[in-house]
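Removed: one protein chain of the complex. Kept in place: all other protein chains.
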Amino acid sequence: MPYSRFNTALIVGAGSGLSAALARVLAKEGIKIALASRSIDDLAPLMQETGAQAYPCDASKRADVERLFADLDAASATPEIVIYNASYRTRGPFADLDPTEVEKTIAISAFGGFLVAQQAVKRMLPKKRGVILFTGASASVKGYAESAPFAMGKFALRGLSQSMARELHPQGIHVAHVVIDGGIKSARRAEPADKPASLLDPEGIAATYLHLIHQPHSAWTSEAEVRPWVEKF
Amino acid sequence: MPYSRFNTALIVGAGSGLSAALARVLAKEGIKIALASRSIDDLAPLMQETGAQAYPCDASKRADVERLFADLDAASATPEIVIYNASYRTRGPFADLDPTEVEKTIAISAFGGFLVAQQAVKRMLPKKRGVILFTGASASVKGYAESAPFAMGKFALRGLSQSMARELHPQGIHVAHVVIDGGIKSARRAEPADKPASLLDPEGIAATYLHLIHQPHSAWTSEAEVRPWVEKF
Amino acid sequence: MPYSRFNTALIVGAGSGLSAALARVLAKEGIKIALASRSIDDLAPLMQETGAQAYPCDASKRADVERLFADLDAASATPEIVIYNASYRTRGPFADLDPTEVEKTIAISAFGGFLVAQQAVKRMLPKKRGVILFTGASASVKGYAESAPFAMGKFALRGLSQSMARELHPQGIHVAHVVIDGGIKSARRAEPADKPASLLDPEGIAATYLHLIHQPHSAWTSEAEVRPWVEKF
Partner (left out) sequence: MPYSRFNTALIVGAGSGLSAALARVLAKEGIKIALASRSIDDLAPLMQETGAQAYPCDASKRADVERLFADLDAASATPEIVIYNASYRTRGPFADLDPTEVEKTIAISAFGGFLVAQQAVKRMLPKKRGVILFTGASASVKGYAESAPFAMGKFALRGLSQSMARELHPQGIHVAHVVIDGGIKSARRAEPADKPASLLDPEGIAATYLHLIHQPHSAWTSEAEVRPWVEKF
């Protein structure tokens, strides 16, 4: 079991291939993992594999997030590493978008990131240590047609990360934003036969998250991006 | 009275020095102006000067925005030019921010921009013409310490503008985002004696908005920035 | 003849459709124009139309540029407005590029911009006024495959412009960089029948240059971009 500066992690928005890959790679480091997700019904296999605990939580609800962190405190699992991986999106021609769905997209993709990060920071500040990683997307840096809501949510999350990095790096808390510029391979999303290696491998992405978690504080990265080798960008 | 392609304008977030300068410069072009603001109590002098009509509206409330556009339709003032100039901010050490205030910052600074833009676009699409301008800030492109909420709102507004520009330019609607990179001179905010010309003059900014409104569609700008000549950047 | 703060202009890299459009729009403002180009053979019609003088000059050669400015001084045509519009490019698979051509691309696209700007600044500084505009391209902000040399030259020119803007704005000299993000319509380059309005109109671009030249110094733009309304970006 290799050395790690950190002993506990929280992954919010668990369920996707990336969250599972992150849980696996952190478990190999001997880190105690908590998974939080709106629905935890499908997490049993991952919990068994990684020893993770799962917590139901709607990250866009303040009360849910406060209860999550209280539960983690009570379980001696106050996270030293927090990964915000939750997002939601609605899309379509601009004039046809449903405002309620737009609001939900921003709430889950960005405001939830704030709620989770604030609870984490309150606990990290006294110890002057911790890592908070936000999962971005192509839409974090480029607003695509017929996808205004996701652009709003993902741009906002990047603004949150930049502001936190400027404020919290000098206080010992490493904050970084990772732009995942491409589709992620999953059980539901295989690579098209005519486009081999055109999707990001979750394990490949997790390698970069792990690097950021281990980065020495004399040379911290606050923004990183990863994409498949064949991706047009 | 010089020629203008457009006859009607809506300025949302009226009240500040910039909105007043925009109203004056548009009035000189012979454009019929509507001002929308949470409070319209102080707008009487500007209304008298520019012939503008004022409408009370909380741009973050869907019902308010829908009523505003219905009123404009009824008054034969459906806007061909829309300027979204509303914003709100809370700031402070990250751990101390009030989540309700953070939510309000995002709602007014970004979600309101969506609501207003969507109503405008629904009316512009059939005619395949119109201009929508969003007022950005330094915080639109750089997240500052102790100002995460405003960064979230302003980044989101820029994402909205980019996405709309990509989708709507080919449909004849010009969408642009203006980063105002510095403080704006106003009655309440004079230049410090030791820093002459260190604030943006609202009339100076308005010249760039007017340029964007008049831009020929073979060479449209989607993102512009302005700052005082002595500004460090 | 409308008012202009400036009386003299120099356009370097004359010949293309953009340079001609710029000469025409400046001539309408009553500005005395000098055109500099490696070859001035084809400039007679434009000279007759705009009253411009033409000067042969390889902008990448220090002696040429110094002689150009000495000639302009002698002709009482020391420029208050300078537009650097010269560029050169070689392209192809990276491994096949000719290093001599790469060097020439950087020399004309970027180093020439430095040489011209420095001579201009030496003359503008004592008067604390002047405008220097650099013509950028999509390649100024995005390095395309099989086009490394042009990316090097255009990125370098943008770096030059940014550095000059930071240093010289407080000294009264307005420096700006315009990204022209698309192809420019010309006699040699008509729009494809199936893609109407897919090219930038030189007159449309010139409107933005003229706006920058007239911008009040309390709200200067240092970077702008223009593209056709139907352009994918």
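Chains here go by letter, A, B and C, matching the order in which they are written, and residues are numbered from 1 within each.
The rule is simple: a contact is a pair of C-beta atoms (placed from the backbone, for glycine too) under 8 Å apart; a residue touches a chain by one contact, two chains touch by 3 or more.
Model, not experiment: these values are computed from the prediction.
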| item | value |
| --- | --- |
| Touch partners, limited to displayed chains, of the chain removed from view | A, C |
| Residue of C:Ala110, C:Val178 or C:Ala219 touching the missing chain in the full complex | C:Ala110 |
| Touch criterion as defined above, residue of C:Leu46, C:Ala59 or C:Ala151 at the omitted chain | C:Ala151 |
| Positions on chain C contacted by the hidden chain, ascending | 62, 93-95, 97, 99, 102-103, 106, 110-111, 114-115, 117-118, 121-122, 125, 139, 142-149, 151-168 |
| Residues in chain A touching the chain absent from view | 166, 169-170, 172, 174, 185, 197, 199-201, 203-205, 207-208, 211, 214-233 |
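The working rule: only the chains that are shown with their structure count from here on.
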| item | value |
| --- | --- |
| Distance between the centres, which are taken as Cα means, of chain B and chain A, whole angstrom | 32 |
| Chain centre separation (chain A, chain C; CA means) in Å | 44 |
| Contacts with 2+ other chains: residues of chain C | none |
